[in-house]
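Pasting a structure here, questions to come.
The complex appears here minus one protein chain, its other protein chains still in place.
Let's look at chain A:
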Amino acid sequence: MSFRTFILGLSASFGVAWLAIVVVPFIKMRNLAPIELNEATDGATGIFFPKRTGRVADGAQVYAENGCYLCHTQVVRPTYAGNDLYRPDWGGLKADPDRGDTRRETNAYDFFGEKFAQIGVSRMGPDLSNLGRRVESIYAKDGSATQWLYSYLYNPRHIPENYQSTCPSFSFLFHEQPVKGERNADALPYGGTDDTEIVPGPEVKALVSYLLSLKKDQAVPTVLNFAPDKGKAAKK
């Protein structure tokens, strides 16, 4: 075999796969067409645009820099690929007081505002696709969701039922400061001394804002809804 043939063979065997699974899908997905809502089936007009509020971009950066993706995923797989949807609080809430069962799988529109989708490497901890929803409706039901996350990130094991958690402490993103007059609104309810308080640094604030934006359970247009029966059942 000549050198030419060899290089051609290499380029062809690699190039076909390279085009088919990397380059072309990348270009195709770059400008994902917006989904137009249908008055008859979706009960609304305009385009489907899942809203996210919060410091999505810089919070996502803190999430990436501190390796949250190593233990937490952000994908609720369809039932052919896993049982994520059956969990009562992963794909949404099984019993949302206002909307009933809001659980749904992750779609391509859920990552707006992020550079890189943190699908995640492993699940040493639970999926975070709907963490914001979960904190607001379950964990911090009677208090401030922001405050709950600050306390959690400072010491994941301060809540008795979480004593087994292996989530790292992010106390290095907080700092202790003397209390001047009134206590800081964001100060942790524990830690510090009589004269000092522990307050979150700028990175934790961005991270918590991002985590609270993780509410990927909005109703989806009919074309993206792969469990239309479930929707009907909830409406009844």
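Operating definition for what follows: a contact is a pair of C-beta atoms (placed from the backbone, for glycine too) under 8 Å apart; a residue touches a chain by one contact, two chains touch by 3 or more; residues count from 1.
Definition applied: contacts and distances are computed from a predicted model.
With the options "TRAP transporter large permease", "Iron uptake system protein EfeO", "3-oxoacyl-[acyl-carrier-protein] reductase" or "Cbb3-type cytochrome c oxidase subunit I" in hand, the undepicted chain maps to the protein name "Cbb3-type cytochrome c oxidase subunit I" (source: UniProt). The chain not shown here is touched by just one of A:10, A:95, A:159 or A:223, and that residue is A:10. One of A:156, A:191 or A:221 touches the chain omitted from the figure, and that residue is A:156. The missing chain lies against chain A, touching residues 1, 3, 6-7, 9-10, 13-14, 16-18, 20-23, 25-26, 28-30, 32, 60-61, 63-71, 73, 75, 77-78, 80-84, 86-87, 105-108, 110-111, 114-126, 156-157, 164-173.
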